[in-house]
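This structure is in structure tokens; I'll ask about it shortly.
With one protein chain held back, the other chains of the complex are shown just where they sit.
Which chain is which? They are A, B and C, in the order written, and residues in each are numbered from 1.
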């Protein structure tokens, strides 16, 4: 009887694994590599790759610069206030991206105060690279904050106390003790943030259908010219995902 | 100088928090509650809510049934094999949802072996409730596995050894020791999985543009009738996200 | 001089203080069980937590309100708290003013051979010595140590204890040594403070605390296992006679006849009178209940009527037949070994 239970459990897990594995393999083998490579150089595809890499890099940089201090503060503060702030950070994480796009539109959309003002000075916040960055930052930065927070929390506080009791300032302590030890975790967070940003679809399509990022281009290709046209970009994004896994492990 | 550094850090964090908070508040106050409530009862909206709740519930159930054994195995196994399997589970997590939709289409799409066979017996795997469930399960189940894995890992193994050395089987040990202790973490994982499933957009729109789930309905409303029509569903999804936060804390 | 005045801190379910303590040059051992407030005391002095009230001064300047880095308080944390991403040398250099100082400290603490290793590659004793070197490298005005010996194996612990003893003698700053181990506290402290439930129960020289405890808690925690209630039946010029059940004991304490006292005797002061000894001293007669062989000594529990007394005796000083459970033996308790803790 014990064996039966184990077998069933094993089987269930194996089915789920196959459900992950088979489609991924299928994507890679569905099309001859030559055809995929050829299509990689079409103008639509190269433009999308350029837009995505640029915007994801900027979003990740913003998320890191604004997110790291917040992560440190959350990791080193206890009590209600910090729990509330953590909840606020996690909220964009559990919010459907399409809703994230909507809520951003209510603030930076073309008919809003902010949106029209920005358009007037020549920096439209929607249908622009800025719009893509705004969408990606909203969706991806919580990953950076949450992961970096966990990384800082894993650094024993007594190491920080030890450093400061040796006469070193908070800043020196952060730079020479906390940061180097938390670095692998922070790097994982930044990498996850980049992966999330470059794959962002729901919020981006609401804020900036154009200029097309890779996910939006997949959608456009799929709806206008069928699945085949979307393959090269999908393979690129799969490559980014695999690279992400390699970095965070 | 130390003060300056702290102030700048504080400022950066505060800006990011505002970037999360302002749009969320804006969503809620942008429209008079009465108008939102009125639109909640239109047939499009109620159909979308029904489809989403049903499919997300089924997907979460599938993710739990198939994912828990896998999570337990991953939590209690060390070495290369387990690290590889973990990577495979995390891959759908870092893969852009639109790509997830694509890879699923290569296996269950209408022109595939599996897809056409299923359609022949009357269970189409795309443009159907089944399609929605397939998309949601692929995207949401890794959340369940990863979170449940962490929950089981946090249960001290010596408790399991103690139970078994008292003559209790693995199954009894799991049921009476591991599961009750890991329960809050597992529940958090299941809740996160549900939130992810109900908010799924990229993969769903590839596999099943119809029947419309809430996120797809937002997109359709937005493109065909403007932002206003999308508000009630967005508020519902925001409510789900907040409820998720409450459960996992 | 390090001075704590009316220091208080409250946590949910735990009140620390008010605590008054002072350490001039020399070592103050703070001894207490887990949960007695030892860590709180250290955290308050180091600046890791802020007190609710009271004052901490070091050489006259107030420390309260100052950040850790401005206190010049050196702390050796329980597991060393070495920076894991630096070698032992880098750890010490992090704090040191010059390279010479690193080499000097490495020589003093005998860690020259392990300076290029990361903390993970050090043994427990090496880790603690590197931590000590790092703390001293910052040239602190006082030194706090948090149970540095607790996780070490006996021979290494004993060796490091010897080294600490010699090191402390060479320092001329106040040292606070926090521990739950009575031996370490006694050996290393010039004075000994016993902490219990957030309060200092007694501060004195180790000998005074061990032999003249001021509370039953201090008595038990410092090894006076025989704590008992007794009636005073006779007063004498040189002390009094106590009665415990049907046993009579002499004490050098001057207590009034008719009062009830709480008294204690260290097991090491109870002697087993050999079979053939002449009954020159007053003895008690009892039956051996349990004998534990601790290696260099026997720890015997003897029932004298309804008073159960523990004696710690040297194997070479007793007849082996006398240590068997069930045997009837004679015990001698010197009058100056019977310490009266409290009268009522």
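In the analysis below, a contact is a pair of C-beta atoms (placed from the backbone, for glycine too) under 8 Å apart; a residue touches a chain by one contact, two chains touch by 3 or more.
None of the values given here were measured: they were computed from a predicted structure.
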Touched by the hidden chain, restricted to displayed chains: B, C
Candidates C:92, C:178, C:268 or C:341 - the one touching the absent chain: C:268
Hidden partner chain, touching residue among C:25, C:165 or C:254: C:165
Option touching the unshown chain, where C:12, C:237, C:258 or C:295 are the choices: C:295
Residues in chain C touching the chain absent from view: 33-34, 124, 153-155, 158, 161-162, 165-166, 180-183, 186-187, 206-207, 210, 220-223, 225, 266, 268, 290, 292-297, 299, 301, 312, 314, 316
Hidden partner interface residues of chain B, rising order: 156, 158-159, 161-170, 176-177, 180-181
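Following the convention adopted for this analysis, only the chains that are shown with their structure count from here on.
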Averaged-CA centre spacing for the pair chain C and chain B, given as whole angstrom: 56
